[in-house]
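Note that one protein chain of the assembly has been removed; the remaining protein chains are unaltered in position.
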Amino acid sequence: MAARRRAPGSDLDFLREQLLDRWPIEYAVLGPIVRADQAGMRNADYAAALCRATNDWTAREWLDSDPRLRSSIVVPVEDTAYAVAEVERVAPDPRFVQVYMQIKTALPMGNRKYWPIYEAAAHHGLPVGVHFGGVGGHPSTAAGWASFYLEDHAGNAQSFQTQLTSLVFSGILDRLPNLRIVLIEGGVAWVQSLAWRMDRAFERMHDEVPHLTRRPSEYVAEHFWFTTQPVEEPPDPRSLSRLFADVPALRDRVMYSSDYPHWDFDAPDQVMRTVPMSATDRAKMMSENARALYRLPAPAPADAGE
Amino acid sequence: MSRHVVGTPADVPPGEHKVVTVDGREIGIFNLDGEFYAVRNRCPHQGGPLCSGIRTGAVSSPGPGRYDYDERGTILRCPWHQWEFEITTGRSWCEPDRVRVRAYPVSVETGAALAAEPGERVPGPYTAETYPVSVEEDYLVLDLSGRAGD
Partner (left out) sequence: MSLQYGGLTGNPPTAVGWPTYLVEEWVGMATVAQSQIMSMIAEGVFDRFRDLRAVVVEAGFSWLPAFLWRFDKNWKGLRREVPWVRRAPSEYVREHFRFTVGPADLQPGEPAALQHVIDDMWGADLLLFGSGYPHDVVARPRDAVPGHFSDPEVEQVMSGNARAFYRLDEPAGIGGRR
């Protein structure tokens, strides 16, 4: 029998056994979920201390112990000054490859309140990863409080759409041309329809957002990345192939994610396996897009043939 | 040859299961209130290790807000995306005709009966040397060519 383990996601050996060693995983980017959001932590000093402690713990307990691991800088998002200070403190450690937020914020993410966080991330060349979850203090859907987790979970995809919309119209993407946003665990397929709708809205209402220099869909193609889990599963998997053909930018923007250790984990050799696509596109989505975004080294030549 | 001795009833107490490997296939043997069932340990969705999922009762409903829980615990929930499967038939709850895990018949047979038909079964994971079939005992016999739940 195995030695006594801590809960999945809290135990490096167990992570190795269940994920890192079981599949040929070159790198894994950790995403610590810390309740330093509006509803989880109203005491900003404590939220900041918790984030500092989490980042230090991640470096010591995880990154120091396995060279495959990278992580995300958790920040107290609702207190901008503290959040920026934490990015500045941790960013010099190259094993932290992105700044981490959760999708439920107190204000839409394009709000200027959050801009200093994006400036700090962009200054250090780090993407901003935005993960499913959090509690911003608002009802869980745009139509009020949902009764069921089913709605909360599926409804997170709607919050991702809202945040993307807000970021695009806010003007931050003109201000920070190298800002890269990774939408994690929010789905992928909705981006096409949303880009159409934003472009059409922009045609009609551009007077309201004269700071935009391009059509919304162009910002989407340039600034946003998406992760697979829980990728939409159409009844005919070819629908996703068509989507990747119709929105070619996605082939360079979609990255495998596992959601380990949660209840809807996707295995790397299984996800989208029924979706017809070229070997090149699959390699991009399973490795190369993430390698480029997070600047992860290529495997040593000796391993390249594996 | 498709009949395999996979253990004795005592190996799988009521409410429990064990996973055996037969012909390279992992198969979970379940004891539901003294009846034995077998399903492949591979989820038809994305190949998750189905038999290590939570065994639970079927939840149905006569109408909004009302929950009926079937105490028999005949549902197996895949650990990867929580799709539900009926252990007795292998059928998924959501698409029972289209999405199924292979379910096999398991019977309890006496050693005496097995000894009488030596040509018709394979000793399974237990070789004859290490796991002699004795005429006094009962055995679980898994039929790989059979299909439960049809």
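Structure notes:
Lettered A and B in written order, each chain numbered from 1.
Just so we're on the same page, a contact is a pair of C-beta atoms (placed from the backbone, for glycine too) under 8 Å apart; a residue touches a chain by one contact, two chains touch by 3 or more.
What you see is a predicted model; the values in this text were computed from it and never measured.
Listed residues A:Asp93, A:Glu119, A:Glu151 or A:Glu218: the one in touch with the omitted chain is A:Glu151. When the missing chain is restored to the complex, the residue among A:Ile103, A:Leu179 or A:Met255 that touches it is A:Ile103.
Within chain B, the residues in touch with the undisplayed chain are 59-68, 81-84, 93-94.
Mapped onto chain A, contacts with the missing chain fall at residues 103-111, 136-144, 146-151, 153-155, 157-159, 161-163, 165-166, 169-170, 187, 189-190, 192-194, 196-202, 204-205, 208-209, 230, 232-234, 236, 239, 242-243, 246-247, 263-264.
Everything that follows uses one rule, which is that only the chains that are shown with their structure count from here on.
Taking each chain's centre as the average of its CA atoms, chain A and chain B sit 40 Å apart. By the touch criterion given at the top, residues 263-267, 270-271, 273 of chain A touch chain B in their complex.
Remark: chain B residues 46-48, 79-82 touch chain A in the complex.
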